[in-house]
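Below: one structure, written as structure tokens.
All protein chains but one are shown in place.
Moving on, here comes chain A:
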Amino acid sequence: MESPQPGSRGAEALKNISPGSSISVAYHSLFGPHDDLLLLELDEKLLPDVLHERVVLRGQPDEDAVLCTPSKTYAMKFVGTSNSVLLVPPANHSEFYENPQKNDSNMEEDKVVAPVIKVVSGNMELVETAPRLDKLKSFLSEKTYNFDVGNLEDNQESTIGLYNWNDLVNNIQASDEELRSGLQALSAVEINGYWRLVDGSYMDMILGMLLKNSVLNDWSLNALNEDEVVCTLESDGFPGVLARHCLHTYGTKLNEGMPGRVWKLDEKRVCIHFAKEILKGGKRKLESFMDEWRQKVPDGMQPSFDLMEGEVLTERVGVETWIRAFSVASLPSTPAERFSILFRERKKWEWKDLQPYVRDLKVPGLSSEGLLLKYTRRTQPSPDAEPVFSAR
């Protein structure tokens, strides 16, 4: 194979036209539509991720593809142009290599030529977008891990309706990092290679057993030894992986420096767990709810109503205050759907009530004020009155 003279043909020729000279722009001998060649415009800062093979396109055939770096998700938009964009490959590009001798026009043999391989109709652009995680929850809710499954012998459960990591990345349009934090936010746990949500009442049983054991064995809830906890719960008939998951869900790991792994139960998460259990039965009068709540939480924990922000709605009926469960975690993460459900729930929201239900919404390029402007109507009866938000 002859090697072409450097700089004499192709994109190099186009780049290095010396002052006072000219080159010929011609159709490439392999000129054609070349639909398999795409142009993707991207930020300079994303280039290293692309060149080091750290990006991937994700989506089902019926979805618009997204491009994921290790940490972020970008929507891909095709931007067309009415201009003629003539694409010139480098001369030594193996696939489009032309032997200059093959050129049948004698006149052009020693002329510098930039061959056009295709006329491009536009390019793809990237727009940073929020990960599309709503599907994740519905997937994992198909088959939750419950008491019956926990008592099956290993690997006896059918894997239909279960999702491993590969199934998730093939179906969920999110970067690896966003998917991991989505799984964490749902308190999902990987069991036998599949990502699972643990049934709420099963979690309640395990947490109850952990607390009972802590009283029996005189454990401090601020310093629970993981091995000890797991060993004890296993002897009570719970799988070890769930005992560990219980510590992850309701506790925080303490710094190293102590022998073994040591966990501290998180007061807020434990208190919220018991409040939710109480409200499972429907709405309750505030006073009776608080009484039962104080009784249910472990000794030493002080449940305060502030903890329930984003978990309950309060209603005044005459002199009585009633509360019922309404958890922000159960709401969709796309702003349009979220606001539609919120305004179906209540026509008007005061800011202090609304805020816990919208503060987790994140749309790249849109501030939280921008979100409110887009999806709500703000009214303020008088300058010193609290603003009220209603549907647009």
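The working rule: a residue touches a chain if its C-beta (ideal position, glycine included) is under 8 Å from a C-beta of that chain, and two chains touch if they have at least 3 such contacts; residues count from 1.
Assume contacts and distances are computed from a predicted model.
Undergrad: Could you tell me which of "Chromosome transmission fidelity protein 8", "LALA0S06e04412g1_1", "AP-4 complex subunit epsilon" or "Autophagy-related protein 13" is the UniProt name of the chain missing from the displayed complex?
TA: Per the UniProt record, the undisplayed chain of the complex is "Chromosome transmission fidelity protein 8".
Undergrad: One chain is left out of this view; which of A:A11, A:L254 or A:L307 touches it in the full complex?
TA: Residue touching the absent chain, from the options given: A:A11.
Undergrad: Identify the residue among A:L57, A:L152 or A:V215 that touches the chain left out of the display.
TA: The missing chain is touched by A:L57.
Undergrad: So which bits of chain A touch the chain we can't see?
TA: So the residues of chain A touching the missing chain come out as 10-12, 14-15, 17-31, 36-44, 47-48, 50-53, 55-61, 65, 67, 83-90, 92-93, 95, 103-105, 107-108, 114-116, 119-120, 123, 169-170.
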